[in-house]
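In this view, the complex is presented without one of its protein chains, the others remaining in place.
Chain naming follows the written order as A, B and C, and within any one chain the residues start at number 1.
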Amino acid sequence: MSPKPKVAFFDFACCEGCQLQVANMGEELLDILGAIDVVEFREVMSEKWDQNYDVAVVEGSITDNHAVERIKKIRERSKVLIAYGSCATIGGVNGMKNNFPLEEIRKSVYGESAKFFDTIPTHAVGQVVKVDYFVTGCPVYPPEFVKVLKCALMGINYEVPDYAVCVECKLNENVCMYERGLTCLGPVTRAGCNSWCINNGNICYGCRGMVSNPNIKGAQDVIARYNIDMDLVQNKMNMYNKCRELNKK
Amino acid sequence: MKNLILSKERFEHFISLLAKKHNVMGPVHKGYDNFSFQPIKTAAEMTLKYVPTIIPPKKYFMPQYESFLEYDKTWGENMKAVVESEALVLFGVHTCDIAGIKALNIVFSDRPRDYNYLSRKKDVTIMGLECNEYCDEFASCAMMNNHLPDGGYDLFFTDLGDFFFVEVSTLKGDVIVEEIPVFEEALGRHFKELQGLRARKAKTFTNEVGIEYQHVPKILSDTKESLIWNELGDKCLACGNCTNVCPTCYCFNIWDEVNLDLKTGKRVRMWDSCQNEGYAKVAGGESFREERSARQKHRFFKKFKYMVDRYARFFCTGCGRCSRTCMAQINLKETLKKLKEEYAR
Amino acid sequence: MKIQLKDSLYTLVRGKVLRTRQLTELEKLFEIALPEGQSLDHEPGQFVQVSIFGVGEAPISICSSPTKRDSFELAIRKVGRLTRALHELEPGDEVGIRGPYGKGFPVTLMEGNDIMIVGGGIGIVPLRSLINYIIDNRRDFGKVDILLGCKTPKDMLFGDEVETWQKRVDVNFSCTVDRADPDWKGNIGLITSLIPGVNLDPNRTFAAVVGPPVMYKYVIQELRKKQIPDRQILVSLERHMKCGLGKCGHCQIEHFYCCQDGPVFSFDQIKDLEGAI
Partner (left out) sequence: MTNRNVQINVEYLTRVEGHGNIVVNVKEGKLEKCQLDIVESPRFFEGMIRGRSIFEAQHITCRICGICSCGHTLASIQAAEDAIGFTPSEQTIRLRRFLLHMENLDSHLLHIYLLVAPDLLGVPSFVPLIASHNKVVRRALRLKKTYNNVCDILVGRHIHPISSIVGGFTKLPRPKDMDAMLDLLKGSRPDIEATIELAKTLKFPDFTRDTEYVGLVSNDNIYPMLMGDIGTTDGVRMDKYGYKKITNEFVVPHSSAKHTRLSRESYAVGALARLNLNYNKLHPKAKEVGDALNFKPKVTNPYLNTVAQLIECVHSLEESIELMEEMKKTGLNYDEEITVGLNENNVIPVKAGSGVGAVEVPRGILFHHYEVDDAGIIQSANCIIPTNQNVNNIEYDMKKLVPEILDKTDEEITLALEMLVRAYDPCISCSAHFLNVQFVNR
């Protein structure tokens, strides 16, 4: 490859855990830095870049008008745009905001001063501008991030697995949560995290977004067997996936 | 054919000695009545009365994930076909799982032969273990005629109270019993006890579904249009668990993984499932089994018809894993029963 | 322990791209040679697995005739990850090749008989291999009819070659498009409309049909009307394939593996199979 590609990292509303996840890769990070030229990375760098980016890596959801303008500008300046982390790819936990009327939730947190805050319903980055690569997960699974980065550098596309987390979970030989009497969102959630949460004894919360053709009715039937309030189930499904609804319009 | 006995007192000793010389895998309790084949060093780590493991022993023959080609941009000289293999002893394999291994053997030794599978197969020693009772209500091993030992192992153990009756089936097995001198010759009374057990089993292990398995292919072809398939489709979440845990499912996917230098890399394969979205999709967007009902139907037909047509062997062992694992409670035995009722009408 | 295998099903041989030619906006033709002048030695209708390092592998029909021995040709439509990368290749670049795989057209069985070729859209790709084989061995076959159809005239692959077939005295050629442009002089309409007009002796006719999935049903109906026996109707099926060797399971059609038992089947073999056509 000619000169090393210029890569910039940006963040919007999020916890910045995903960029930390990248920073946490240890010395492997230096291998990555050997393959690319990081020109902007706000969390750890003061340097700035005024030309176009070969690759923009974007984290976080779009939650106010300012952000809409900013992401549009980033898109214009970038050849390739990677959205990483659930906030960016599917709206993630920020989407829970959309469960409430905007006015109401602003007041509930900021009371009188609510009017100072410009806010719009939470959008995933891909719901505002075109995204070339998606790395879902809250936080991202570093091996997948590296995989996608390599695809971007090679100029080939990456498809987020469209099969359930259960596939990886079974391959890891976990005891299924349903056998333990617990519900789990694995069956409707896209794989690619190597069933991270279940390997560690927790259930799947659906942070990677739903498979393209989930059997929602079937899943509700399954969960309903456990005598749980349907609202709670709905809440659970919406924890990361609320922004899906914006697509339907 | 050689028959031996191993007294229960010596069993622990046997396993410890075996584990000193070999990599031994045995059924280990993972909690919640789930088991898994895991490396073991002592008999105490194993649970011999176990419900079929989450994943069958096929993982030792075709690992969930394996790389089989290392190559780079220069193509020719640096390309290496590789296989990761290790000599293993599998202890305590149930007859249903042995039947599963036999089914896989056929697929991978059918020409053209898959040497990744075959070289691993060569490295595995199989020590079977008889089920004296049903593991649970999901099993249908009697219907599939897999509840009794029928070859496919090196040694076979039957628990007869104070001792194990040990059938030495191959030279490989014989080498092991010779190198670990804890076995005694089987005498007439031992054979008698074995026959006693088999007679008891003949009474308890009866066809669970009430269909002679030879008839299943016909029943399936005649109920192709049945609404039962749609019912399964409505319930199924397409999670793929039923196929991933099945001892005879062998589908896989292939892709390339490059290293960060973008110059070297490998080609890998990972288990795939006919239940997954995209499994049968071709360029142009057409998917040959877009409906979940069609995928479920494919699964049943593959087990009970297609593979029978191709290899004259059923690709269901009756282990019950698919039903046990399905959170949508799609049950193989129940489904077959329903199909039969419909067929009879 | 990692062992190196002497022989593996998955080893690739090196293919060198000799020439490329853009056929249409989406399709490109590649001429590829194996090392040391080795011949691929395929049957018409067979396919190879083509690899690009780090990107992957895909089954592609061989579209040149086996009579052309020092190189072979592939016509590739740009649809996804690998095919897009293939389109970037230039003469001199290398690809990995495995194969040839599968069952092609049973040319020895077909010899001495009349041949009818029905191709729709990209179906012409595997058929081109057969057509050129027949033309190169023309006197071994009886009467030859070629019927081609595509969406619009500019989608017609191998246009100049098709013209030479059209001009030959030893083949009967006809062609149709769904939508014509002003320069079009041929037929307009579905390919099925061409079949009734063909004069044939069903007992000594082999029909080779390749096209998009929807086409088969209607074309076969017409052929059966012409009384061509099912075992003499040959089709080539496309399925998702990964290994090409009857192992990975993706291409299964009932008890057949499309990659090993096909992709060319006689209609007789598959007519009762669920989801084949």
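Keep this in mind: a contact is a pair of C-beta atoms (placed from the backbone, for glycine too) under 8 Å apart; a residue touches a chain by one contact, two chains touch by 3 or more.
Small disclaimer: the values here were computed from a predicted structure and weren't measured.
Every shown chain that the unseen chain touches in the whole complex is listed here: A. Which of A:P139, A:P161, A:P187 or A:G209 touches the hidden chain is settled by the complete complex: it is A:P139.
When the whole complex is considered, the residue among A:K79, A:K147 or A:R180 that touches the unshown chain is A:R180. One chain of the complex is left out; on chain A, the residues touching it are 11-21, 23-27, 29-30, 33, 38, 40-48, 63-64, 66-67, 69-70, 92-94, 96-97, 99-100, 104-106, 108-110, 112-113, 116-117, 119, 138-139, 177, 180-184, 196-197, 199-203, 205, 226, 228, 231-233, 235-236, 239.
Definition applied: only the chains that are shown with their structure count from here on.
Graph distance from chain A to chain B, where chains that touch are one step apart, equals 1. With centres defined as mean CA coordinates, chain B is found 37 Å away from chain A.
Centre-to-centre spacing of chain A and chain C amounts to 43 Å, using the average Cα coordinate of each chain.
Residue positions of chain A touching 2 or more other chains: 154.
Multi-chain contact residues of chain C, defined as those touching 2 or more other chains: 54-55, 80. Every residue of chain B that touches chain C in the complex is listed here, in rising order: 68-69, 71-73, 75-76, 79-86, 107-108, 110, 112-116, 119, 224, 250-256, 258, 262, 265, 267, 269, 272, 274, 279-284, 286, 288-289, 294, 297, 301-302, 305-307, 309-310. In the complex of the two chains, the chain A residues touching chain C come out as 154-157, 159.
Chain B makes touch with chain A in their complex at residues 30-34, 36, 53-55, 64-65, 234-241, 244-245, 257-258, 260-262, 270-271, 273, 276-278, 292, 325, 327-329.
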